[in-house]
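Only one protein chain is missing; all other protein chains are in place.
Should a chain be cited, it is by its letter among A and B, assigned in written order, with residues numbered from 1 in that chain.
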Amino acid sequence: MPTVAMKVNGANVVHDIPDNTLLVSFLRETMGLTGTHVGCDTSQCGACIVHVNGESIKSCSILAAQLDGADVTTIEGIANGDELHPMQQAFHENHGLQCGFCTPGMVMSAIELVEKNKNLSEREIREGLEGNICRCTGYHNIVKSVQDAATRMGG
Amino acid sequence: MPEGIASQGIGASVRRKEDRRFLIGKGKYTDDINRAGQLHVYFLRSPVAFADIVSIDKERAEKASGVIAILTGEDVAADNLGGPICGWAPTNKDGSAPSEPPHPILANGRVRYVGDHVAAVFAETLEEATSAAELIDVVYSEMPAITDLKTAMDQPQIHDGMEQNTYFDWELGNEAAVNDAFDRAETIVNVHIRNNRVIPNAMEPRAAVAEYDKGDARYTLFTTSQNPQLTRLVIGAFMLNIPESKLRVVAPDVGGGFGSKIYVYPEEAVCVWASKKLGRAIKWTADRTQAFLGDAHGRDHISEVKLALDKNKKIIGLRVDTLANLGAYLSAFAMVTPTYLHGTLLSGVYDIPAIYTNVKGICTNTVNVDAYRGAGRPEATYLLERTMDVAAKQVGMDPAEFRRLNFIPKDAFPYQTALALQYDVGDYEPLLDRAMAMIDYKNFESRRAKSAKDGKCRGIGISTYIEACGIAPSAVVGALGGRVGLYESAIVRVEPTGTISVLTGTHSHGQGHDTTFAQLVCDKLGVDIEAVEIVHGDSDRTAFGMGTYGSRSLAVGGTAISKALDKVIAKGKIIAAHMLEADDADIEFKDGKFTVAGTDREKSFGEIALSAYVPHNFPHDRLEPGLEETAFYDPANFTYPAGTHIAEVEIDPSTGVVELVDWVCCDDFGNLINPMVVEGQVHGGIAQGVGQALYEEAAYDDNGQLLSASYMDYCMPRADNFPSLKVQNLVTACTHNDLGVKGCGEAGAIASPPALINAVVNALSPLGVTDITMPATPEKVWRAIQDAQTKAAE
Partner (left out) sequence: MYSTKYVKARDIDDAVKALKSADDGKFLAGGMTLIPTLKQRLANPDCLVDLSACGLSSIDDEGSAIRIGAMTRHVDVAESALVQKAIPALTHLAAHIGDRQVRNRGTIGGSLANNDPAACYPAALLALGGTVHTQSRSIAAEDYFDGMFETALEEDEIIHAVSLPKPEKAAYVKFPNPASRYAMVGVFVAKFADGVRVAVTGAGEDGVFRAHDLEAALNANFSADAIADGMVSSDGLMSDIHASADYRAHLIGEMTRRAVNACT
């Protein structure tokens, strides 16, 4: 069983895990970080998106062992204490979530999208969320949330 | 009322209280729950659609690493367990009862669809259970799969004792009057309708965690349910023979339902059963493939529609004959969905004097079909609104004006339809007018011409819908074969410090009840929203209730809360009268204060709450301590939301790709509690309807294999499939509930498919295309254009 050391939400963690452990299983089961969700088995729904070294990836499609030494951030790690991240705040203000299941992946995906380009058009936001499926919102308020967050994040 | 409170009451777009936990990753879904020493169960599913099970050899699997037990249909039969039941049974047109074949929770001797449960493998880890399942050797004796709805009645019986593979043959309306209308008709319109089969796809796959406590002989089930109280009733009383009081069912945060989490499924019952049998907690979580194969699907109707018009282009008669594919087994609402939720709605928003419908519920070798967002009402709306467009074209009228001509006039309410329902209130023309103004209907032709210059075909499509919501009056339901009442419960518990817990029998899985129900409390009691906690989903805490579906939670559950709040205020007045030494009748309650009328003598709500629990000098002969009230509300009628949705599309004829370019709607949901939440519900409903109309299809092959069994092949709408959606409201208040509300959860999904298909056909009509079936995929659209051009050339 390999030992995997990584930084998760700013804390150094070291665990012995089976080789075939997916990152999402490592986060949910080993670390107890159940905010990251699994909504499909073909790497399409995006409910499992986290940041690895600042980039968004699908944690269902990578082994934890591949990320030895990496810096991982999950939905639990983006708020500043009690103060929500601007993206979280924007989703709240704009009713960008309903059942909440796709929300963590949606927020993590959107943060990277906005960090790369704060002057996104509506079309660019819609295309940029291609890797995230939501069944509740019709995406309308998610798009509004991302537009609002882009402003909050300095766009 | 203080401004801060007013901004939290009825009509305010209060930001949702439940958001925070979801946004910081602290939602608590069933799969997030683990129990010490839990086993994982993996269900071995049938790879074939229709077969007798010759043998199951589980010896090798039982010896595999980590395996604790493997249970099969023989074990189920030995323990004499029941299966999921049907909650509502319509009567056949000959007066006989419908056919309700048994549904064993693990297949017993025969499998009837790909995905049917053959064995449950329990192991220390899910990987071990999954690996062991591969070692089970099942020998099947296959029979030809029956998947075609049109020919299923002529095939061998899927269940012994059934006839023509038909669960029921139901009718409603006056056939003689309809025949007479057709005899008199100036114009007869015939339309063939196919309502495609879709898969609900809540983003959270179903899951269950069950444990048995030997100490108090009590089970606990955590499950992904829209109605945990009904789950408890069905599993306890009908499946596992457990006294209800010995089974606690908790539906924690649930990641979307859309109908698919109403029903009790075999998996959760197996978990409960095995938790005692094996003496370990049991956990099951579906992956998406299992969700595709095992969750109840939706829609899947074929209808023949005949509409009779008189010389003034007024509708005088309607006949609809429908075949509804219900799959291999019946689930809770399977039979009511195509009958009472579908057949009764065929009058739509139109004044139709004579209507007759016949619906046959058909058994096939596919997974069961049941209510999916809208449940029967989208099917009714789709066939009627498509027919209205075809009829308008046939008589040479603008589709908007043809609809307007046939609307039930606003002075005709209450309006008795030809199909049992009585609409209490409505005003349909302003909804149509507003939506037409929103999309600039009158200038559409110039937009069409502009698109044509770019080589695109532009089309516009209208849907003027109605739905019967606020399900449902128990007396009506009972008379129509419903086996439960459809009232709702509420307990309002005022705590000594003045905080308030509201316990509701409904369940929120995205609808925002934590917020909107709290707004009712703020409005009535004048307390801050932070002092209100909405409790739902735990059978140990809430009173018996019916759960959330059928756009019922606010109209029925909210009204129950309102009534319980009234009782709290009434008792508060008696307490205040006692404290203020006044007559009960002289106490007024306003803005959170109990006042002696015409004086400045008053007690705050908080003082009354505290006093209720410190009753040192209460006159106990007329005043009990405590401040907690329960109400059960049984509605007097359904509610009838209505509205107009208009879609505009642009089609690239060289590929057949349909682009949705504009969407407007104006709905009448009665009074709004939280407009922001309402708008969100409409957005989501529209998206699901757009999905059905353009992208989604559960496709089975002739062998009963589901071809669209993953997101690689089942097309879920994404953000880039939509434009911004323009949503507005007008209000006629419901006349028979305290809040004047009607419900909004299903409207979008009911209204939208015909608007889209009408728009697609409108776009292609200059090319000679007259119909397109859902989903309007690129190839289908391209082919329709090719066929029309070939025909035109001939």
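In the analysis below, contacts are C-beta pairs under 8 Å (C-beta built on N, C-alpha and C of every residue); 3 or more make two chains touch, one makes a residue touch a chain.
Computed from a prediction, not measured in an experiment: that's the story for all the values here.
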{"item": "Given A:N9, A:T36 or A:S56, the one touching the chain that is not displayed", "value": "A:S56"}
{"item": "Residue, one of B:A452, B:A636 or B:A699, that touches the chain absent here", "value": "B:A699"}
{"item": "Interface residues of subunit B (partner: the chain not displayed)", "value": "127, 130-131, 289, 654-655, 695, 697, 699, 707-708, 711-716, 777-779, 782-783"}
{"item": "Interface residues of subunit A (partner: the chain not displayed)", "value": "2, 18-20, 22, 41-44, 46, 49, 55-58, 60-63, 65-66, 68, 109, 112-113, 128, 130-131"}
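Just so it is clear, only the chains that are shown with their structure count from here on.
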{"item": "Subunit A and subunit B: spacing of chain centres that average the CA atoms, whole Å", "value": "29"}
{"item": "Contact footprint of subunit B on subunit A as seen in their complex", "value": "28, 33-42, 44-45, 47, 74-76, 79, 84, 88, 91-93, 95, 97-104, 107, 122-123, 125-127, 129-130, 132-143"}
{"item": "Residues of subunit B touching subunit A in the complex", "value": "15-16, 18-29, 31-32, 201-205, 253-256, 258, 287-289, 509-512, 676-677, 679-680, 683-688, 710-712, 716, 718-720, 722, 724-725, 748"}
